[in-house]
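Heads up, one of the protein chains got dropped from this complex, but the rest are sitting where they should.
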């Protein structure tokens, strides 16, 4: 982990609510792993005071690039959205424990919605490198909102899109789709991110099919490196509740241990 | 007085420390008087929280322009300095009581240094309109630092420049210059701004020559419209101390009544 | 304009919306900026028995998301106030709340009596100003002192009494209860925090008075906590004041338990900001199906929280 001032190469709207930012930061681009994140200072004033955690959406060591895909919602992300090409952006990272891939796996199933699309996208690429096939169910309000589809497909993923618009993102439908996919293909592990409902669903499905699973979680952060215990969530380890730090013990956790979702 | 969002037409360095900003704000440009000021919000965040008072450097009702000449020193003025063409700037004003010119006067003497150069510049133009001749002593570190010289001369002023570089800005020298000018020309009133030493000097000279005088003062402000009493300075009225508000009772005051300078 | 009823009651006084200016940050001058009769009420700078010069300058300094002031109370005294200020507001259709301050309970009571006049809708009893008492102490730091002064004031006026507390206390609830039991019709939480700033180049305090009061967004979370704690225990309305800069901030106070709010420092930032706050409260109420704004007061949902 390092604190660096990266240079903005691109910061464009990809749909109504999301922007894609590319930062030139060779000192850190080489160290990135899928599931890890950066803690970003959005402004050099004190409003907002704290940094904002953002998943690594893409990274490219050769070009020295780190990419973020972010939803513009509050004060911090609005300031990020205002950054222009060649502006500097203060990155601290990469941080946290990313996704773990078992080299023996042959295919994984990824289910994502919202910002989870950003977090899970680079996993597909890493899987491809290890010769693991990604199957993805991407959920969004409308088909245009499904952000990482092209990127995932370019990395060899089979993508299923479900939307609120046509009702296919309904939990029952997604559950059926999951069971089907698992029946039809030899899925070795499940991956998801964020959404409480998706996490609950996936945990149930994983238990039923006795599959391992990983989930990337979010929580408000202070330090982002494990010092302050601001970002904890409750987990079940050996039948007992423990409070683990999303920033340092995660953000990727074992699907079966998540309690609060 | 109005609160308006003006559009930046120009915001350029005029020397190492000062910038000249031109704002298109026709709703307020027509109401400006020399010696008045605007209360400017430098940023829409809360750091800095308060507005910053800035004298009207020039104004042009026909073009709808208000000009500021400001020294970039702290948080607020640094943010002002970052404004680009077409950015919006939140102006509240014009505020305060400006300089008073007696139509019977034939010539006035203006002594200025630092930001005082900004405050006193428009007085020359107004004097010219009334057929009053301005004599000016402009003091600065170096000849290049004398900011409003060209503008004042364009409005018919006779300008004497004194600098730290050649030692001519020394108080004794300025005092001698003042006495000389007053002896040689029929000066009707004295004007100055800000600097404690200049104000003291001018008050003494005014008393000696029985001339009226006006001085524009500065003080940290809250509301800038007379409500909060944050900006008061002590004055002598009829032999008694009164605390007057720089924003509403000034910023221009009778030279003889100033106590603290 | 809409279907939301914004009226709230402060004792026997009904105001048309829950937003008013904070004492010392408002005066007749604001009438030049907007129509002040749109406010729930207007509140004067604290008036004292005799004319006073106030504190030496500089009286203001800026801090992170806040400001310090040590204006003290510069006042022309109560006679000039009665002669000039009260008549001014007769031209506006808005209740006038007169803030009073004094250095002894007797003088407080005397002032309250004198100001019980036509055109005055309520009295705000400022027992919290940190600049007037020795080393920043004030009546409102102590429940017994608070009870004493409010009791004295209560005897001399039938007007609704709003008692303004200081946040410089370790138990706001005890002080608020003391004010209530002595006859306050509402408690106002809070005045400024005693604070300080130093210029490191000159090594001098930034205020001529050394210390002053901190106001602005910086203090909001602390004052909001005090409002929440007090509203749970009091029967009279709580008025919230501290760092309000938006309708969202005002709504946070209402939800925490405030019946009305006051806006101070923000008026310096946005002179007509109070109007935006009133409009924003109305829009929120509409969006959330709240027909009477009072229904929002004290609705904070702590069911999913572990109590401290």
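Letters A, B and C mark the chains in the order given here, with residues in each chain numbered from 1 onward.
Heads up, the rule we're going with is that a residue touches a chain if its C-beta (ideal position, glycine included) is under 8 Å from a C-beta of that chain, and two chains touch if they have at least 3 such contacts.
Here the structure is a predicted model, which means the values were calculated and not measured.
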- Task: Name every displayed chain that the left-out chain is in contact with.
- Result: A, B, C
- Note on the structure: Out of B:18, B:46 or B:70, only one touches the absent chain, namely B:46
- Contacting the left-out chain in the complete assembly, out of C:31, C:105 or C:255: C:255
- Query: From the list A:79, A:108, A:221 or A:255, which touches the chain that is not on show?
  - Reply: A:221
- Message: Among C:31, C:105 or C:196, which one touches the chain that has been omitted from the display?
- Response: C:196
- Touching residue (missing chain; options C:31, C:105, C:222 or C:275): C:222
- Touching the unshown chain, chain B contributes residues 46-47
- Name every residue on chain C in touch with the hidden partner chain. 55-56, 63-66, 68, 70, 131, 135-136, 141, 168-170, 193-198, 200, 202-205, 207-211, 214, 216-222, 224-225, 228-229, 243, 248, 251-252, 255-256, 284, 299-302, 304-308
- Task: Kindly note down the residues of chain A that lie in touch with the hidden chain.
- Result: 1, 3, 41, 46-51, 92, 219-234, 241-243, 248, 260
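Throughout what follows, only the chains that are shown with their structure count from here on.
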- Message: Counting only Cα atoms for the centres, state how far chain A is from chain B in Å.
- Response: 56
- Averaging only over C-alpha atoms, locate the centres of chain B and chain C and give their separation in whole Å. 36
- Query: How far is the middle of chain A from the middle of chain C, if each middle is the mean of its Cα atoms, in Å?
  - Reply: 47
- Task: Give me the residues of chain C that touch two or more other chains.
- Result: 64-65
- Query: What are the residues of chain B that contact at least two other chains?
  - Reply: 46-47
